[in-house]
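Let me begin by presenting the structure, written as structure tokens, before commenting on it.
The other protein chains are all here in position, but one chain of the complex has been omitted.
And then chain A:
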Amino acid sequence: MEKEKLHKEPKTKDKEQSPIIEIKDLHKTFGKDNKVLKGVNLTLNKGEDLVVLGRSGSGKSVTIKCIVGLIEPDKGEIKVFNENVLHISKKELNEIRVKIGFLFQSGALYDSMSVRENLAFTLTKHKRDLSPEEIENEVMEALENVGLADAIDKMPSELSGGMRKRIGLARTLILKPEIILYDEPTTGLDTITSREISELILDIKHKQKTSSIIITHDMACAKLTSDRIIVLKDGVIHAEGTYEELEKDEDEWVRSFFE
């Protein structure tokens, strides 16, 4: 309840509107005629949690993968921290990527590494001057943030689905990103674990002052975490508003998500 109250407080409308990600007229076609994105326009403001809803295959994951340069769009503009990521060098893109955390649906933990090595991996690649003690401290801090300090020596195969997501989140947080992109963070988890992950997303937002795009089908997660929601349909944004606004939307198709 306490967290829900916390969530209700900083609504987007009341805050300073400072775009941190701006997507304009984004198009992407796979194969010859599988048009997934047909002109997506999206803005993420600083300090905001934006939830993206839509049916499977509506282009939600493709959109966030375009933001980090995993998928190259056919047309459009993506500005992150005022830099058009489609027209910058690989080095510049990597500098931006360090400031963006990406939580994959499966957690995407490196199977051959322990939890400690998974977390230390990214850190050692970007902060080569850190001593082993400093790395250990940062790893412990990130694990404590997700409540899994005990799992430090485990291998990914020994972790449950919820633990994998938490560790994935810890690995994302270790570089202290300003933006976090969540790709279905609660998919495949039971109701209690899903709620724990949703609360964790909210905690991270308040502790680390991050801005997030959260792709989800889990309406409980959307209700708890969203400052604003957009609904994708047929490759374009079909509806936009707060949870409460969209819950009472005139469009029956939009309302069906909330039933």
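Here is the rule we go by: a residue touches a chain if its C-beta (ideal position, glycine included) is under 8 Å from a C-beta of that chain, and two chains touch if they have at least 3 such contacts; residues count from 1.
Note that contacts and distances are computed from a predicted model.
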The complex's invisible chain, by UniProt name, from "Stage 0 sporulation protein KE", "Small redox-active disulfide protein 2", "Serine-protein kinase RsbW" or "Phospholipid/cholesterol/gamma-HCH transport system permease protein"
"Phospholipid/cholesterol/gamma-HCH transport system permease protein"
Among A:75, A:125 or A:209, single out the residue that touches the unshown chain.
A:125
Given the contact definition stated above, which residue among A:37, A:78, A:100 or A:231 touches the chain not shown here?
A:100
Residues on chain A facing the left-out chain by the touch rule are 65, 68-70, 94-95, 97-98, 100, 102, 104-106, 108-112, 121-122, 125-126, 128, 171, 175
